[in-house]
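What you see is the complex with one protein chain gone and the rest in place.
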Amino acid sequence: MNALANIQNWLDERFGWDELMAFVRHKTVPTHRFSYFYFLGGMTLFLFGIQVATGILLLLYYRPTPDGAFESVQYIMTNVPFGWLIRSIHSWGANVMILTAIAHMFSVFFLKSYRKPRELTWLSGMILLFLVLGFGFSGYLLPWNMLSLFATKVGTDMAAQVPWIGHWILVFLRGGDDVTGATLTRFFGMHVAVLPGLATLFIGLHLVLVQRFGMSVPPGVEADWKAHPEKARELRFFPNFLLRELMAWYIALAVLGCLAAFKPWELGTKADLFASAPAGIRPEWYFMFMFQTLRFLPAKIGPFAGDLLGVLGFGAAAAVWTLLPFFDNDKRGRGKRWIAGVGVFALAYFVGMTVYAYLAG
Amino acid sequence: MQSKDESGRGWNLANGDRSRRTEIRSALVVWCLAFLFWAPRLAAQTKNSCLDCHSSLEGAMRVTAESLQGDIHAQKGITCTGCHGGDASSDDKSKSMSAAAEYRGRLDRKQIPELCAKCHSDAAYMRGSNPSLRTDQLSEYHASVHGQMLAKGDEKVAVCTDCHGVHDILPPDDPRSSVYPINVAATCGKCHANAEYMKAYNIPTDQLSLYNASVHHTELVEKGDLSAPTCSTCHGSHGAAPPGVKSVANVCSTCHMIQGQMYAAGPHKKAFETMGLGGCVTCHTNHKIEHPTDALIGTGAGAVCLNCHIEGDTGYGPANQMHQELTDLDAAIRRSNDILTRAEEAGVEVGEAQLELNEARDDMTKARVEIHTVTLSQIDPDIQAGMQVTQETWKAGQAALAEGSYRRKGLLFSVAAVLLVLIGLWLKIRDLEADDDSANTKEEKQ
Partner (left out) sequence: MPDIGKNEGREERRRFVEAFLGMGVVASIASFLYPVLRYIIPPKQVELDASLVLAARAGDLKPNSGKIFRFGSRPAILILTSDGKYHALSAVCTHLGCTVQYLPDQHEVWCPCHNGKYTVDGANISGPPPRPLQEFDVILKGNEIYAQRPQNS
């Protein structure tokens, strides 16, 4: 044990290790009936780590060209030992991570953790959510099969709806007027370099802010504890909460393993730039609610194109949602009640539209 | 001297009335231009007194400009008088429909082929209109059953207008034409499927309904493959006649060349000729040609071999064996396909093996073609090659299933390890917090 103490000493002399450890040891996590939601953030971080690890492994064999993309993924699935496992974990992991990210966002919303002083934490979190959706969208093209190709076409077409700069955005995203090999190169660059860089930055910021302000307690519980201080309960972060979090992470690993073994991600058919769209193209599930909304909107609403209003509407909604803490600045610290109503509507809309889109086919 | 017209204005040009002169000059220019502009249109709308009258008649005599619109002859400038004679410039019936104007009136059916041939067999004339059209239709027609019977005086048989139309003739490559490949069978069927009409001829009238149930009809009409045969492909169009027992195999062989060669190399050709049976059609029928199945060969239900062969003769045994080999390979391919599908559903990639299985399917196709030699030693090599492939793909399928179960075992091990960890963590947490009050620090203590 002397060796360990020596190392600790060495680190402390240079980095203030003991101070850091003291901080970690003092960090606590409030315990109440909503405490389980505290796992969601860490889970998203863990899954992001899984994505980075499996992503780096995939990079050892993947080729980002129209001639090589599909074939290299096929190679990974058939020739590389456990390639099927790494690839399927990456594909499933992406979906599970997006699910936990969205769940994390909604739980923060409903538990009102975005209130003062945590506004920037919410802001950085929303930016992270958009980055994660960007990861999903850019990654979806990389296997270069028919579904990816057309989902990308439809998705980038929506970008062109933005007034004035829409076409420029489309050309920027696609690397040209159409979805081609140039698009693949660009999306690959985004997916493995640009987005990870930005994500690292914002995750760092997000985590620092979370450490700075500690865990927020929901307004109801807060009021209850104020009135009855003996009810307030806490858990030490290290090792108690961390051990529990580790359990959750292990469960997540087991789930990903089962998904990969029982439902490996399919190859599809290689993308053919000249073929017409196959029946039933649709984006991934996390974009379905927007896709379905646009399908509902009539071609023209007054003098405006239906799609245009839809895209602008979602843009406005996203902007308002991101600036939420600045709307909900109730001086009493409890937050406005009707905001919860808006959140319920948003969640119901998201779930309802997604389910409907799948049922309608 | 002054001359006046009725309006009282003077026309004294000689007196140098300048404005008057300019006026007249402009009027002349306008009239010339108008004439130049309208003249071609006037020329095109040359008087057609036939249409003028017949567009107002009813029934069979009614012909309008609209009905002539798509007609190929009208488009080329050949109108009523080209076939019916007469004078289209005069509204007076005694002039327009006179013998002097060579009016032929309603044409006698017997005369129609010769009349059409007046232009269509004149190569020099046709060259000026459509140089790539053939000009031997009349001589072909003379060789056809229709032509021969017409020569004998039977006016019920088909003449040019029965198939091509009269005043609305479209080129054969126009999809609306009655002789566009997809429409040919229905056109022939107008007579040949009419039992009443064909009563006197003692030939069947079920050819159209049989053909419509055939694989050739499906390919042509439903899938739009214009290379698939219709009535005229096998019977000829202008020279239409049944191919005849001796030559029917040649007809089928124009597309099904290998099957024809195989048949010629086998014992059936001579045997059928001796018995006066036609090649191909004896087993496959002529109009209701369906996609053959392996059941067609052998001695079981639906086998055509039994039509001639009986138990114990030279063909009976081989027929059985050939059927057995074909069905064996078919079953082997199915088995391999099943196992590969199961492996695929279990999540293992089997694309390569599935592609290889296609080679076995190719071998199956080859065997089914060589079966026309009705010689066991001919189909054997292909059957064996196919069986080899099915064996290899079967092994590949088994390996894939094994890989699938290996994955599940690995997963089980991982999940077991994860469960151990979960239990360990839970125990550790319990241990830590068992009587450790400091785990739940209360805020007041601080």
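Think of it as A and B in the order they're written, each chain with its own count starting at 1.
Everything that follows uses one rule, which is that a residue touches a chain if its C-beta (ideal position, glycine included) is under 8 Å from a C-beta of that chain, and two chains touch if they have at least 3 such contacts.
Being a predicted model, the structure only gives us computed values, none of them experimental.
J.: Which of A:74, A:121, A:183 or A:354 sits in contact with the chain that's absent?
T.: Within the whole complex, the residue contacting the unshown chain is A:74.
J.: From the listed residues B:150, B:280 or B:425, report the one that touches the chain absent from this view.
T.: B:425
J.: Suppose we count only contacts with the excluded chain; which residues of chain B make the list?
T.: Against the missing chain, chain B presents residues 225, 227-228, 254-258, 351, 355, 362, 365, 369, 410, 413-414, 416-418, 420-425, 427-428, 431.
J.: Identify the residues of chain A touching the omitted chain, counting contacts across the whole complex.
T.: Residues in contact with the chain left out: 57, 60, 66-68, 70-72, 74-75, 79-83, 85-86, 250, 253, 273.
Please note the rule applied: only the chains that are shown with their structure count from here on.
J.: Taking the touch rule as given, give the residues of chain B at its contact with chain A in the complex, in rising order.
T.: Those in contact with chain A are residues 347-349, 351-352, 407-408, 410-411, 414-415, 418-419, 421-422, 425-426, 428-429, 432-433, 439-444.
J.: Residue numbers of chain A touching chain B in their complex, please.
T.: 28, 31, 74, 77-78, 84-85, 229-230, 232-236, 239-240, 243-244, 246-247, 250-251, 253-254, 257-258, 261-264, 267
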